[in-house]
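Here the complex is missing a single protein chain, while all its other protein chains stay put.
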Amino acid sequence: MLEELKQRVLEANQALVKHGLVILTWGNASGFDREQAMMVIKPSGLAASDLYASDMVVVDKMGKVAEGRLKPSADTSTHLELYKAFDGIAGITHTHSIYATMFAQANLPIPCLGTTHADTFFGDVPVTRLLEKKEVEREYERNTGKIIVELFAGKDPLTMPAALAAGHGPFTWGRSPGEALRNAVALEAVAELAWGTLLLKQDVKRLPEYLMEKHYERKHGSGATYGQNKK
Amino acid sequence: MLEELKQRVLEANQALVKHGLVILTWGNASGFDREQAMMVIKPSGLAASDLYASDMVVVDKMGKVAEGRLKPSADTSTHLELYKAFDGIAGITHTHSIYATMFAQANLPIPCLGTTHADTFFGDVPVTRLLEKKEVEREYERNTGKIIVELFAGKDPLTMPAALAAGHGPFTWGRSPGEALRNAVALEAVAELAWGTLLLKQDVKRLPEYLMEKHYERKHGSGATYGQNKK
Amino acid sequence: MLEELKQRVLEANQALVKHGLVILTWGNASGFDREQAMMVIKPSGLAASDLYASDMVVVDKMGKVAEGRLKPSADTSTHLELYKAFDGIAGITHTHSIYATMFAQANLPIPCLGTTHADTFFGDVPVTRLLEKKEVEREYERNTGKIIVELFAGKDPLTMPAALAAGHGPFTWGRSPGEALRNAVALEAVAELAWGTLLLKQDVKRLPEYLMEKHYERKHGSGATYGQNKK
Partner (left out) sequence: MLEELKQRVLEANQALVKHGLVILTWGNASGFDREQAMMVIKPSGLAASDLYASDMVVVDKMGKVAEGRLKPSADTSTHLELYKAFDGIAGITHTHSIYATMFAQANLPIPCLGTTHADTFFGDVPVTRLLEKKEVEREYERNTGKIIVELFAGKDPLTMPAALAAGHGPFTWGRSPGEALRNAVALEAVAELAWGTLLLKQDVKRLPEYLMEKHYERKHGSGATYGQNKK
């Protein structure tokens, strides 16, 4: 089942490695089929380069394996929480990519300091609160999803397709596994830029709102002028 | 038309990726034919590795497409402003390369701290002012070109073949698309060197003027001794 | 003798280079066969890419060569001290990998700032004291092993499979040469993350203990949920 989605999820997992966002086996990508309410995700603890599409694991909304010989990613419940809360998304990545993880470890949002940032993320990339002891001891992975969802009350997750789990690392999402992957690449670049800019000038100012809006709208607004016309 | 120029523009776009200056599709290179007053530029939003010379877009001085099935780069008007103002140039690049963009985000020029810098750039690489709200809302891309041109009143753009758009990123140019590309590589190296030198020693002094002049002249002056004799 | 172990030791040495942890010939990996009480180690001063399994050197517990035409690594006595003191280990690496070595040079432990760290290392990665003059002049390499062992009095070296030799660089270990290698990769990533996080926020707090425990246990505890079931 879901053979095409398995292929796309495999490719997103392999692209995470190719872009240098995943070291050893520290990361995963998934896709969600809204019609069948099924998620396809990388198996746990294995290197993406060794896997075939048929190794991808299909789980239902409760996290029960519907197809596949392998155990799904340890972060399966986090992904499911996000798909449940964010209607418009169909792909998710989680990595420990170096610069985004530095901000997560520092418990700091990634400030919007330039147009590179605004081209993908509308505002600062938020960081969650730290989980409390009892939230870690019981249903840790599900709760990781819940505190990300907390950040988006009343907001559109597609205008801010990323969040940092405090002390942990980044999650990104999108309308497809490929879009989630591209947002993971963008997030890491934007984090590196912000990190280096802050070291160069501690009191740097955020990009003016009107410039942030211009760049975001140019690429994602209803009258977007960037890219080729979709057929 | 302009088949040879299309090939060179394609190669410059692909070299930007190969040198690590372009992430995803964030960058473009163009070439200008002064006789026909036509610009050849990368199409918008596509990866250079997937393109052929025949995909390059030809536009006239007004930005109207003269040949090509694809939409030209969203930054087309910025390039045209620069070709219009800077007589001697025939190639331009725009990237979001990491270290040069850090200086753009910090709204700081790249100071001339060593001979590596002086070999290509005669003095600090300047940064534009921030565009005002009304300049962003209307003709944003053209105005981005205009505020770069503002920096060069009474100066020769070929002795300083680069500028940083504040909050945005670098533009470089040259007598050909290949020279603009080499200047983009040089700018990123020079930005990384300046960034790391400033972190090492906050109150570092600029290179003495006489040493800066020596290096610039050695490579670019009328009695240049660097390189092989041109046939 | 020990042909299979030689192959694994060769592969670990080559993987150190592939992961960018070894520059020129600055590093080595070894394996230990507890039944025969023999160590297999890289020969001294040669590039791993030029070597075959049959070039690996077999030495006994005293460091005497039991098989091999080449001289063993200059760090042979350090490795032997660790195998002698740490019962459960069968693989060791030593490198001068960039970020871990920065902490060693600064004489600072690598603080546990995130789950990436806690996934492999239970707590701060410790740094040894500096060797005294007389410990350097006589049996320097053996003493390097001894001051690492000092750090682990009453502790399980498998929950902290790494240490920094002050002013020198990292050592890692594991149940096999491959596990030691993966721990070397993890250590360098964790060191880079900590380095960049400290530059971003000097007074950053350590990961809460309950979150550190959760991550370590999830991967290494008796009820570990990470990875596939071992056959």
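Going in written order, the chains are labelled A, B and C, and every chain counts its residues from 1.
Basically, a residue touches a chain if its C-beta (ideal position, glycine included) is under 8 Å from a C-beta of that chain, and two chains touch if they have at least 3 such contacts.
Quantities reported herein were computed from a predicted structural model and do not represent experimental measurements.
Every shown chain that the unseen chain touches in the whole complex is listed here: B, C. Residue-wise, the contact with the chain that is not shown comes from C:W26, picked out of C:W26, C:F152 or C:Y210. One of C:F32, C:F122, C:W195 or C:Y226 touches the chain omitted from the figure, and that residue is C:W195.
Of the residues in chain C, those that touch the hidden partner chain are 23-24, 26, 43-46, 70-71, 74, 96, 98-99, 101-108, 130-131, 133, 136-137, 140, 167-169, 195, 198-199. The omitted chain makes contact with chain B at the following residues, 113-116, 119, 182, 185-186, 189, 192-194, 196-197, 199-201, 204-205, 207-208, 210-211, 214, 218, 225-229.
Keep this in mind: only the chains that are shown with their structure count from here on.
Here the CA centre of chain B is 46 Å from the CA centre of chain C. Put simply, the C-alpha centre of chain A and that of chain B have 32 angstrom between them. Within chain A, residues 199 each touch two or more of the remaining chains.
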